[in-house]
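Written below as structure tokens is the structure these notes are about.
For this view, one protein chain was removed and the others were kept in their places.
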Amino acid sequence: MKLAVVGGGSTYTPELIDGFARLRDTLPISELVLVDPAADRLELVGGLARRIFAKQGHSGTIVTTSDVDAGVADADAVLLQLRVGGQAARLQDETWPLECGCVGQETTGAGGLAKALRTVPVVLDIAERVRRTNPDAWIIDFTNPVGIVTRALLQAGHKAVGLCNVAIGFQRRFAALLDVAPSEVHLDHVGLNHLTWETGVRIGGPEGENLLPRLLAEHGGSIADSLSLPRPLIDRLGVVPSYYLRYFYAHDEVVRELGTKPSRAAEVAAMEKELLAMYGDPALDTKPELLAKRGGAFYSEAAVDLAAALLSGGGSPYQVVNTVNNGTRPFLPDDAVIEVQAAVGRQGAAPLAVPAVDPLYAGLIANVTAYEDLALQAALHGGRDRVFKALLSHPLVGQYEYAEALTDKLIAHNREHLAWA
Amino acid sequence: MKLAVVGGGSTYTPELIDGFARLRDTLPISELVLVDPAADRLELVGGLARRIFAKQGHSGTIVTTSDVDAGVADADAVLLQLRVGGQAARLQDETWPLECGCVGQETTGAGGLAKALRTVPVVLDIAERVRRTNPDAWIIDFTNPVGIVTRALLQAGHKAVGLCNVAIGFQRRFAALLDVAPSEVHLDHVGLNHLTWETGVRIGGPEGENLLPRLLAEHGGSIADSLSLPRPLIDRLGVVPSYYLRYFYAHDEVVRELGTKPSRAAEVAAMEKELLAMYGDPALDTKPELLAKRGGAFYSEAAVDLAAALLSGGGSPYQVVNTVNNGTRPFLPDDAVIEVQAAVGRQGAAPLAVPAVDPLYAGLIANVTAYEDLALQAALHGGRDRVFKALLSHPLVGQYEYAEALTDKLIAHNREHLAWA
Amino acid sequence: MKLAVVGGGSTYTPELIDGFARLRDTLPISELVLVDPAADRLELVGGLARRIFAKQGHSGTIVTTSDVDAGVADADAVLLQLRVGGQAARLQDETWPLECGCVGQETTGAGGLAKALRTVPVVLDIAERVRRTNPDAWIIDFTNPVGIVTRALLQAGHKAVGLCNVAIGFQRRFAALLDVAPSEVHLDHVGLNHLTWETGVRIGGPEGENLLPRLLAEHGGSIADSLSLPRPLIDRLGVVPSYYLRYFYAHDEVVRELGTKPSRAAEVAAMEKELLAMYGDPALDTKPELLAKRGGAFYSEAAVDLAAALLSGGGSPYQVVNTVNNGTRPFLPDDAVIEVQAAVGRQGAAPLAVPAVDPLYAGLIANVTAYEDLALQAALHGGRDRVFKALLSHPLVGQYEYAEALTDKLIAHNREHLAWA
Partner (left out) sequence: MKLAVVGGGSTYTPELIDGFARLRDTLPISELVLVDPAADRLELVGGLARRIFAKQGHSGTIVTTSDVDAGVADADAVLLQLRVGGQAARLQDETWPLECGCVGQETTGAGGLAKALRTVPVVLDIAERVRRTNPDAWIIDFTNPVGIVTRALLQAGHKAVGLCNVAIGFQRRFAALLDVAPSEVHLDHVGLNHLTWETGVRIGGPEGENLLPRLLAEHGGSIADSLSLPRPLIDRLGVVPSYYLRYFYAHDEVVRELGTKPSRAAEVAAMEKELLAMYGDPALDTKPELLAKRGGAFYSEAAVDLAAALLSGGGSPYQVVNTVNNGTRPFLPDDAVIEVQAAVGRQGAAPLAVPAVDPLYAGLIANVTAYEDLALQAALHGGRDRVFKALLSHPLVGQYEYAEALTDKLIAHNREHLAWA
């Protein structure tokens, strides 16, 4: 079994490698290719990756290359975890929207649109190269914004599934609070990537008892704290929104924070510098502690679990993935991509039947789905007008003068990544 | 043919009376009952109404009463144009939301919710009285927020249609610009009450040529000016949003304006005082010029046209009304109320088939529909939590801390009108 | 010795009475007149006042009257603690400025100006009545805004001193932290009423060692917390701003809080209702615990101390008072009123010599002094233009469109209290 990781030079990668090593029984990899244009960085990460495999007695080969075609050739699955423009582009995404009072963030709002515009063409090009050599290979997308990128892949006819670590994070946290094994916890997970609510927490599977009311009664405070959301909001809703809902439910507070605090991109950039220095140490053969602060907790578990299901029918039977709606949510277009519990296996991901969604969530989901449609059109076909319309449709923008200004700023700050600009 | 007008003491009413007089061939009324709890005011308005009928040679009787049951007895149709709490409540609706930076307006946002909460129980009570004496009578609702009030009436099983003057206003304006008779102009009218876009302007009927592109090219500037929207927005969209979209597309600008200008309610209150003084003049037997500034242009034309269709099958064959969705817009719940071109007649209003809606509008329509659902639940069942959820779901609120604060303010300012508070 | 308290029907008064009783050796009163137009309320407060005197064995007489002339006749000193318009006017002061994003507070900003405009003419009228019968009586002003009111009194030639409890509060708090007697603590107190900084805390008097650096090092956190100011701000400044500086240093945060929290006026109104109910209980003969939450801590101590000094040369030799600048601060006009440590005695209050003020404070002090000058002109002479200029000059307003809007709102909400409006 051969896997390719595009963006393998990421400082994230040792987390993934550690997962592959720990979970080798679930997903027995014989060859792992790390693909990245940044050759220097790739060598540092690749060296540590090999030492981790060696230390943990994993017999698989780790190959590094900057040649995408060579890297993905004959791979059974290709994992996408790239970042077009790097942390520098992210810093931009987090900054210029603030100039007109809008949230600056790399997966939602104007910053998220910028990232989508930079990323979709690059991902589609890679997917096309994969299809050329391995028409049967799965493409697992962890590249943000996962919803839009997965929708782009599926509309272009690729065998793709979108992956996010939000759900697995909740699963692990709730398992700890309930003192059960994570695999015992089944979430009723509603919404779109980075726009989700856990509306039920069940033990044993989709038919298990819903323990969410008990969890909220006993641990509502700590859950709210971990999401930086106010406890009374969680109590009133009676469900657990993802951390990313904070950009909606507390938009203006976040804008004030972002305007008066160092940016996340700057923090991550500093952390990456430090991590790369560590990775260069030939004595290091485990993932460093610091990596835990880099974000992406449980990403490797989620990736291994999904790859195992898609490639061998192993892994967990139900997993939260991003896949095509096809009537699962009747109020959304069939070709929308939703984030949903699905039965996963060699044939792909089939969403579980779900109860109706409370209008309190459905309204916002429908609104953001419409944005994602317009965002994808802008990413595929370019043009100032399409960018403007996507921004005007976004619930965190919505106003004419901001949509105009943000369109100008988005284009000015991303010109080198936009073929049409 | 007998009509009752609940809220007949409104300063609006002479506009309506003038229409009934001018259009008596379309809608031959034998008795018109003006119902209003404010007896003094009703006498002033009723007196002028009788003088207008007399002057124009209308043979119908005009009755005034403060007793709803007596007033609506045996009426073939009941027109609702009431304002619970009067201009004083409206002034509140326009003011307290500004305290936390949200738009203050009586049909949308937090102010609109306040009005819905005050109005729905009163309207349902009146409708119940109508049904008791005339189960076949039509209820025509012109009381705002028309979408929510009509939804409340329909869900309670009443024979109701919602009426608004936005569409007829565009029809008249476009007819003038195109130099054709108003009846020649057919609008492709998309959305919800006070959340609509004219996406097509056709001559002769639903199959006529779409002249909107030409209209925008030739008159885009004056159309934009009349809506206080920027010309480039209209050009980019290629459709004509209603004036009320300004609260969305220019929310922050409007908040600044409202915070730094006299309120509309204060203006209207001053105008009403002046109008009532005029109405008391026994020499006055026409509607005064000043009434044109009161708002509600062409309301009487729209009301006569709709009543004629419902009661006698006369009037225009297609009219823009508020009625139940029932699959017309597949992305909205069947029981949502939409504002739409419909074939109207004795059997009621049947929406015309419509093309798919651009996601740029569909997202916002879906979001506001979800709000209207939650708003209606709050109006019917009360409770702080339901008010909070309706506010949180509204695209002009959306944030936790504002939803909390606005909930408190809404309740504090409307306690006397809310049975449960 | 006879004292009159104008506004004696305040729920505050039992605090004052308790002080007069406890500190009767310092200030031996034979007759105390409580003057208040609200006769009902005055009876409740007066009854409790008599029971407190009785319980504590104070032999003085307590008289209640609604007739100002009768009340102040032959008084040696008149204490002013009135509130024109009551808590209802305060609620207004705290609310309408928020509509355009400005702080709503009853002693500073637009709300403070409203209070000044309501209060100055009333106070000057009372002072004139005092002067007519007792040209030698001292007027002690505790009515806010103390700086402007005192300036008005002094410019009209009255024997007046302005009193505030901010300094005595700091003295008591610092004494507790330093574990010394309050009378041992001498403050270097810089600024204007409600715009002050403690720049030194000395033991034993003006020449004592400055312990402020030690206090901040050891208790900076709790001091900052008690002022709702961030610890790092206190640390950077190295001085202790009064709580009222929060309206400047954290203006936007305060506006958000005020827009999303119940108003202080509403809290106080509820508390007053409860207090008055208690006062009516004939068994109550001490000030209730609840009164401590009403604000005005140590007000009675400060009032007794000041009255003792002015009337008998007793009390503390140095006290913080509001009095005329006369060159004490060379960068301010001679006729400005400053809040300053002064040697107090029968002859009045003579400011102590003070070191130069850091520009970080002097700039703001000069700006607010200019505002107070314009505010007083508006209070004395009225007119929309003078109100506008005062608002434009206030550092918390400063912008044209807000000054215009606030002028309109101020006049609309205070018309009944403004003779010229």
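First chain written, first letter: the chains are A, B and C, and each begins at residue 1.
One rule holds in what follows: a residue touches a chain if its C-beta (ideal position, glycine included) is under 8 Å from a C-beta of that chain, and two chains touch if they have at least 3 such contacts.
None of these values were measured; they are calculated from a predicted model.
Considering the full assembly, C:Ala362 is the residue among C:Met1, C:Ala38, C:Val63 or C:Ala362 that touches the omitted chain.
Only one of the listed residues, A:Pro232, A:Gly259 or A:Pro330, touches the absent chain: A:Gly259.
Residue in contact with the omitted chain (choice from A:Glu339, A:Asp358 or A:Glu404): A:Glu404. Although one chain is not drawn, the whole complex shows that of C:Asp40, C:Asp125, C:Glu218 or C:Asp252 it is C:Asp252 that touches it. Contact between subunit A and the unshown chain involves residues 95, 98-101, 256, 258-262, 401-402, 404-405, 408. Residue positions on subunit C in contact with the hidden chain: 101, 229-230, 232-233, 236, 248-253, 331-333, 359-360, 362-364, 366-371, 373-374, 385, 388-389, 392-393, 395, 398-401, 404, in rising order.
Keep in mind that, in the parts below, only the chains that are shown with their structure count from here on.
Our note on geometry: subunit A versus subunit B, Cα centroid distance of 45 Å, whole angstroms. We define each chain's centre as the mean of its Cα atoms; on that basis subunit A and subunit C are separated by 58 Å.
Averaging C-alpha coordinates per chain places the centre of subunit B 52 Å away from that of subunit C. Contact of a single residue of subunit C with at least two other chains is seen at no position.
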